[in-house]
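Missing here is one protein chain; the remaining ones are kept as they sit in the complex.
So that you can tell them apart, the chains are marked A, B and C in the order they are listed, and the count of residues begins at 1 in each.
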Amino acid sequence: MAGLICPECGAENPDEAKRCQECGALLIEQSQRADEQPAGLPEDPLDFLAQADDDLPGLLHALKHEDDQSPLTDPPGGEESVPPEGDEHVDSSEEPDAEETLPEWLIRVRQRAQEEEDSVGEVTQKLVVAQDHLKEDISTSRHENFSSWIEGIRDEDGAKESQPAEETAKKAETGAEEAPSEDEGWLTKIRKMEGKFIEETDSEIKDTDGDSLLQWLVALEEGTEQPEVLDEATELADGAPVDVPADDDEKHIQQPESVLEGDELEVTQQMIVPTPTLQAEQPEPPLVDVTRSEQLQADQLAATIADEKAARAVVKSRKAKSTWAIRLIVAVVLIGSVVFSLFFREPAVLPVAPMPSQHEDMISWIEELPADARLLLVFDYQAAYAAEMALVAEPVLEEVIHPGRQLSVLYTSPMGGLLSQALLSEISADRDVPIDDLGYHPFSAFTAYQAGISAPAAWVIPSLPKSGRTFLADDYEGIILLSDTFEGARVWIDQLSALMPGTPLNLILSAQAGPMLMPYYDSGQVSGMISGVGEARNFSAAEGRSGAILIRWRAYQTGILLMVTLIVTGVLFSSGQVNDEGEVNA
Amino acid sequence: MTWTLMGWIVIGMAAVLLAAFWILFRTHDFDAIRYSAAIQSLQCAQSSAIERGRSRQLVLGNQLNGWTYPGLGLHALACLPGFLSQESVVEGGLSVAAGDGALAVFARQITRQYYQQGFSLGLHQAGVQTMLPGPTPWSLTAGLLSTHPQKFSGSMALLGYFGAEALLWSEAALGNGGDVFSAGGTLAGQSVLFLNVRDLLIGERVFMMPGKPDANRVSLAGWLTEDVLRLLLIVGLVVGAILKMVGVL
Amino acid sequence: MKKLPAIIVSVTIGLTVLAGYFFQAELSTVLSLIVDWGILLAGVAGLIGLGYLAQYHLTRLMKREKGAFFSLITLLVFLFILVAGLTLTTQNPFYRNLILNVQVSVEASFLAVLAVTLLYASLKLIRTRGWTPMSVGFLISALISLVLNLGVGMTESGTVLGELVAFWRRLPIVGARGILLGMAIGGLIVGLRVLLSMHRPYGEE
Partner (left out) sequence: MNDLIWGVVGLLLTIMILSYLIGDNVFFRFAAYIFIGLTAGFVAVMLINKILIPYLVTPIVTGGWQQWLWMLIPLGLILLLVMGQWSKFASAGSIPLAYLAGLTAAVAVGGAVFGTLIPQARAVIEAFDPAGWYAVPGRSWLRVMDAVVMLVGVIGTLSYFHFGKRRSTDDAVETSNPPRLMRALGKVGQVFIGITLGAVFASVFSSALIALIDRVLFVGEIILKLIGGG
């Protein structure tokens, strides 16, 4: 709660102080009279201000409240006569006579101005406190409070316009005379104390005859022609006559910041009077040294904020429940049909289809292999494709792995070593074939780069440490690459054709790797290839070992046909709800 | 003129063009890059995820250096700062996952330095989580699906090198009501995401990503150099085919 | 000033390795050393990445987050496999069977889940992509390729059907070649940006 204000000099004093610290005047009377306020009112009269939005518009409402409830003119019953704050409209249909039309708070202000010598002190205190509040809340945006308050006042003005113009003009003149010059003294003293008002030259002071706050308040109430102060204020604010906005709903106060921060008192006068929209001066943007990255971050933030304001595409709600059900149905149908084909139907019996050229070339290479051939096997697939690779590789490796031949194995995935041992032990279980493990070759891009620059060194540094890499011998009769992806196979094709251009290279691929590697066969870099179970079925049938594949063949056919059916179904059903943009987000 | 020499000419020309455009854009502005609806909706998805308090997931792929798509891992790292700059307005919620140790170490280094230069290091621990859910493609999938189901409800961005397993990640995110954006992946990865990810950049368009929201000089110079090289390649293919037909080449 | 050493190291190593394509004989010795140390650093970074994994699960365990019990399982299995691998070595039959059976079963099951998800996702193709030249091409190509995967149309080369099937099998390579060429140009620019230190992914942006 604000401290005690000295009535003499207006200085602020702590609550418990009895005498003013500045001028030594007695403070006690003041505080006791404040305590005697009627119960209905808030404990400290200044609290009106606290309730009224903490700024000067609230001050005015507070002043009006206080007048309606003060003991002097308070009719019995107290509260009722107080118009609820929100209800600004006085019933204009009643026609009060001239004296009654004046609001009681104005009459009371005048009487107190005449009876008590220092009656204005209390009002002054409220003004100063309000000014303190203003200083604290200068940062809060005033415009909203102003506009609602201004609206309220304008409504009141509207209610009063129905009165004859002369009456209001007469009141304005009397009002102006009643507050004679004896008020000037305390007002100028306060201004000097605060040191906040604009240096006015003497001539200006003369012109603003009746420049007291009270007259001004009164003039406001009369709502007659603009008081001179207002003319001055508007000119002072922007130095140019202001054009009143055409339509009503745009009436709002846009006080230029510079004026608000400047003279407090000046501010209080201007803020109360409803001024039409003023052109805000564009403050000169301060020169700030901003680095490019900060500028980018600022732009980014601005873009983010602008983007958030942008109209956002309506995000259609996802029907999670139905998609889960569809997915479950699809799973049950697929697994059910696979189970039925595997366990409840005979293995397929298929005619041997004619061999494509890449198969024929591989078979001829196998037949031409010498008995003691040295072969290099590169395992470049993950454990997920182990089953498929076993199905495709088995018919080829059965023919290739014979006693007397030597195998060297290298792999690129961590599991490659275990997978190669599992596959080779399964195929050559009954044959004694030595297998040389050349190890794990990760980071295939680095090894492919090294393979590409493997020219003999022009000079050697003897003290260099021996490389940890195992070098590939270059006298293999053949290389077999087992791969599950197009990208993995490509790395090794590039390396091996660079390292051993003369050595025949054969590919055993999963279905996923097949389609994109045909050009390597067409260009002759690869001498033979077989990819996927579809081709392996035909290859193994020609070799008379198609048992494992034929067991799975019907289930494989069922799955493929199911996919074809679903694609067509998807096209038929969803062509109606096609993506409305038409153009895809690509 | 051998093919290897032709390769060196391409590298030299690309380096000179890149440096020249980079210097040029220091003084001139250049706004002639096509509008990408996918990148725009990525920004919307991230903003709405931030507003709804949902998490954001960024996957950098499972390989730093691949041979077939060179530079895809480096490209994912180049996009990372663009995702970090959004985090300045939020208190955590972005998790960066990589399926290769080197990628994870690079990502954490970039994130830490970004916070040290820009905001405050204190935010780093609470802010962005860089992790390795699994060291192989399928263990990365297991890590994403099992440890982070609740993290899929916001927006998910897929960058770098990944295969067909990415379909499981995108279905998990879409099933949780999240938004998915993809700018990367092998041919298999892009072909499976073609089915259910609307905001998908295919082929060379994945390289539109870095810096698109706040196109800095380096990205602009890169795009313009790519356009010039692509036009030269198209002209070269046509001229080469004609010369080959007439027997000159 | 602090960034300079890192930039010098990156540009020097990069330009040396790139020059290796041209001066193969002269630089071969140095290059194999540089690549060996690169593989070593990548391996150590891989181990540090596994450290991140252990740290993540350890944090979840210490904070008793939701699912902390599962993190405990992961940490225990990780330590057991690491210690057993270093002591029993990978040639131990029990160790090999354990790794092989778990890896093959789990990864193959994930691939099986992928098969069902592909089936389900194919229903949403047109709703996601709409009718564009690309989605029409995708549809026709997927249907024909699936049928060819059944082994239909496997005829001797030289027949008309055989030639048409061979022509169709070469058609996807056209798009693949275009995509590879495009991504190679993109990869070239990304690599050059690092070599010219316009983009510094080692944390010195």
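In this text, contacts are C-beta pairs under 8 Å (C-beta built on N, C-alpha and C of every residue); 3 or more make two chains touch, one makes a residue touch a chain.
These numbers were taken from a predicted model, which means no experiment stands behind them.
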item	value
Which displayed chains the hidden chain touches across the whole complex	A, B, C
Sole contact to the chain not displayed, among A:A448, A:I479, A:V526 or A:A541	A:A448
Absent-chain contact - pick from B:L17, B:A157 or B:A188	B:A188
Residue of A:P356, A:G478 or A:G559 touching the missing chain in the full complex	A:G559
Absent-chain interface as seen on chain B, which is shown	3-4, 6-7, 10-11, 31-35, 64-65, 67-68, 70-71, 73-74, 102, 105-106, 108-109, 112-113, 116, 121, 124, 133-136, 138-139, 142-143, 145-147, 149, 164, 172, 187-188, 190-192, 194-195, 202-205, 208, 223-224, 226-227, 230, 233-234, 236-238, 240-242, 244-245, 247, 249
Hidden partner chain, residues of chain A it touches	324, 327-328, 331, 334-335, 338-339, 342-343, 384-385, 387-388, 391, 414-415, 439-440, 442, 445-446, 448-449, 452, 462-466, 468-469, 484, 486, 494, 510-516, 519, 523, 532-534, 551-552, 555-556, 559-560, 563
Interface with the undisplayed chain - residues on chain C	2-3, 5-7, 9-18, 20-21, 33-48, 50-51, 53-54, 67, 70-71, 73-82, 85-86, 90, 97-99, 101-106, 108-116, 118-119, 132-143, 145-146, 149, 163, 167, 170-185, 187-188, 190-192, 194-195, 200-204
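Here is the rule we use: only the chains that are shown with their structure count from here on.
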item	value
Centre-of-Cα separation between chain B and chain A, whole angstrom	21
Between chain C and chain B, distance of the C-alpha-averaged centres to the nearest whole Å	14
Overlap residues in chain C, where contacts from two or more other chains coincide	21, 42, 107, 110, 117-118, 120, 122, 124-125, 128-129, 134, 176
Junction residues of chain A - those touching two or more other chains	382-384, 415, 443, 446, 516, 579, 581, 583-584, 586
Residues of chain A defined as touching chain B within the complex	293, 296-297, 299-301, 303-304, 307-308, 312-313, 315, 318, 320, 323-324, 382-384, 413-415, 443-446, 448, 485-487, 490-491, 494, 512, 516, 579, 581, 583-586
In the complex with chain A, residue positions of chain B that touch it	37-38, 41, 43-44, 47-48, 51, 65-70, 85-86, 88-89, 117-118, 135-138, 163-164, 174-177, 186-188, 198-202, 205, 213-214, 216
Chain A partner contacts - residues on chain C that touch it in the complex	17, 20-21, 24-29, 31-33, 35-36, 38-40, 42-43, 90, 96, 99-100, 103-104, 107-108, 110-111, 115-120, 122-132, 134-135, 139, 142-143, 145-151, 154-157, 169-170, 172-173, 176-177
